[in-house]
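Excluded from the complex is one protein chain; the other protein chains are retained at their positions.
What follows is subunit A.
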Amino acid sequence: MSREGQKLDSAAGAGGVGIGVLSLDLLGQVLDRLREPRDRKACRLVSRAFERAEAAHRRALRVLRREPLPRLLRSFPALERLDLSACASLDDGSLAAAVAGAGGGLAGLRRVCLARASGVGWRGLEALVAACPRLEAVDLSHCVGAGDREAAAVAAAAGLRELRLDKCLAVTDMGLAKVAVGCPRLEKLSVKWCREISDIGIDLLAKKCPELRSLNISYLKVGNESLRSISTLEKLEELAMVGCSCIDDEGLELLSKGSDSLQSVDVSRCDHVTYQGLASLIDGRKFLQKLHAADCLHEIGQRFLSKLATLKETLTVLKLDGLGVSDSLLQAIGEGCNHLVEIGLSKCSGVTDEGISSLVARCSDLRTINLTCCNFITNNALHSIADNCKMLECLRLESCSLINDKGIKQIATCCPNLKEIDLTDCGVNDAALEYLAKCSELRILKLGLCSSISDKGIAFISSNCGKLVELDLYRCNSITDDGLAALANGCKKIKLLNLCYCNKITDSGLGHLGSLEELTNLELRCLVRITCIGISSIAIGCKSLIELDLKRCYSVDDAGLGALARNAFNLRQLTISYCQVTGLGLCHLLSSLRCLQDIKMVHLSWVSIEGFEMALRAACGRLKKLKILTGLKTVLSPELLQMLQACGCRIRWVNKPLVYKDC
């Protein structure tokens, strides 16, 4: 709990009267200033006045389970943002009923997130849209079953400004046309992965929604005609067309004839785009700020570079991942684009120390540098980066195995703002971590496959990097329980922790992790020594745990699952493949965890067919993803499978041989 929360808490406890005399409005203002949800919860639980104030003032709500939804919607009438993306077993009926029960309480609702709510269909959406006249933003992404009818239901919200339909696989031109006609004020739209949409639909969209500012047509099968239509959009600022293989240079030339509003273009993975097309695009769009051309270019010509130089003042982000580069090219980019803030050179062949030093020599504003898999660079490159880019915040060096602690030292000394560094597979040692510990702002640290890192290195990090949020120690198999003790002691803010294959870790190490209250994602794959005792301490201590990976933790049994079932109420994703659990434990687990939506249970050799059947029936309606052996397809009852699919659950049948391994 933060300091603010504690203060308020004590005030409420000491003089409840004092809080009570303050007006709801004032209390609401106080609550608005509390950043952490936990603190708000504490206030709410301690003081009725605060509870009333929150009921009247609460703007945002994220619901995790279906059952309390109607009550919550009734009790927060001032709601503006509703997030149902994690709401387990939400379906049409429950959503519509909850909306109907809320009466006029949803009149102020502006944003609704229904991402991955695969159980919700058009009936629920129609009810929701009808109840929320001021709806401005809807997120339906990854509702893979959603189609034209769902899009039509959303299109009834005439005031809509933002809509995400990513991976709504059944949406076709008809659904898009419904949206285009129904929501003429649309400003942001993403139809990524809606593979049924064609040029005709995009053309109508461009005609009907002139206010569009951001458009994502990634992975669509649309061609140059779409870009001709899109170029008529006067206000378009952002255009993403990743993986549109039907678009080529001709399309980019058409696009360049549009208005000057365009600021960001993403043509990554567009196989038929070359530097010529990009050059003509730049020629037409003088105010381009962001250019993403990852994995689409094979070469770069002089024409492109000379055009790039005309963007000197504006260009801030340039991504050229996967391109074959040379020193002279990097130098030209460095000279041409002085104001670069982010550069992506991931998997570029031909990146050398000289190239990097000539690139960064003029680009002192760089904050993000991605050099993933540029395996020729050495400490010299890090030296020149450190000397020139004092503002550096993010450095990705995965697989740059020629660097060592000397280079890291330079970076850590000169770039105090460093927030993220990726040293996966760089072979760095404890000394490098000692230097890195100087960066007290560090949020994300990835040390996967650096097997020479020991508890000592972790202790250095823990001593100064209290803001660390994500730590990746994949296959750092020298780490023992002592390292985890230091970590749990120093980095209380950790949310994501990967300890896969660190097989020296035992139950006592997990006992230390139990003190990380904010931990949400924990991966413990192949930790063969941990048992139900360690699992219990995590389940009890890590209250925020959302994702847990226990694959190949061969010593985890029913008792471990029982501990999870009793304590880890927020658990949403769980992997228990190869664990020694029985049908009883599985049933207990699946019937108890009310937020569980995604479970991977391959090769549970101790669970009978009836055990699977019972367990799945108990969880049916909540599950959205299930990974299970193909052999079960025929022996599970057809009713169960139909039921699962009807509730929006996707089943991934796998057919892998049963192999036990230790690391």
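Going forward, contacts are C-beta pairs under 8 Å (C-beta built on N, C-alpha and C of every residue); 3 or more make two chains touch, one makes a residue touch a chain; residues count from 1.
Assume contacts and distances are computed from a predicted model.
Of the names listed as "Auxin-induced protein", "C2H2-type domain-containing protein", "AP complex subunit sigma" or "Vacuolar protein-sorting-associated protein 36", the one that matches the UniProt record for the absent chain is "C2H2-type domain-containing protein". Only one residue from A:Gly223, A:Gly336, A:Gly541 or A:Gly611 touches the chain missing from this view: A:Gly611. Between the chain not shown and the residues A:Gly28, A:Gly105 or A:Gly182, the one that touches is A:Gly182.
Considering the whole complex, the residue from A:Cys43, A:Ala152 or A:Leu548 that touches the absent chain is A:Ala152.
Within the entire complex, the positions of subunit A that touch the omitted partner chain are 66-67, 69-71, 89, 91-94, 96-98, 100-101, 119, 121, 123, 126-127, 144-145, 147-149, 152, 155, 169-170, 172-175, 177-178, 181-182, 196, 200-201, 203-204, 207-208, 582-584, 587-588, 591-592, 594, 606-611, 613-614, 617-618, 620-622, 639, 642-643, 645-647, 650-651.
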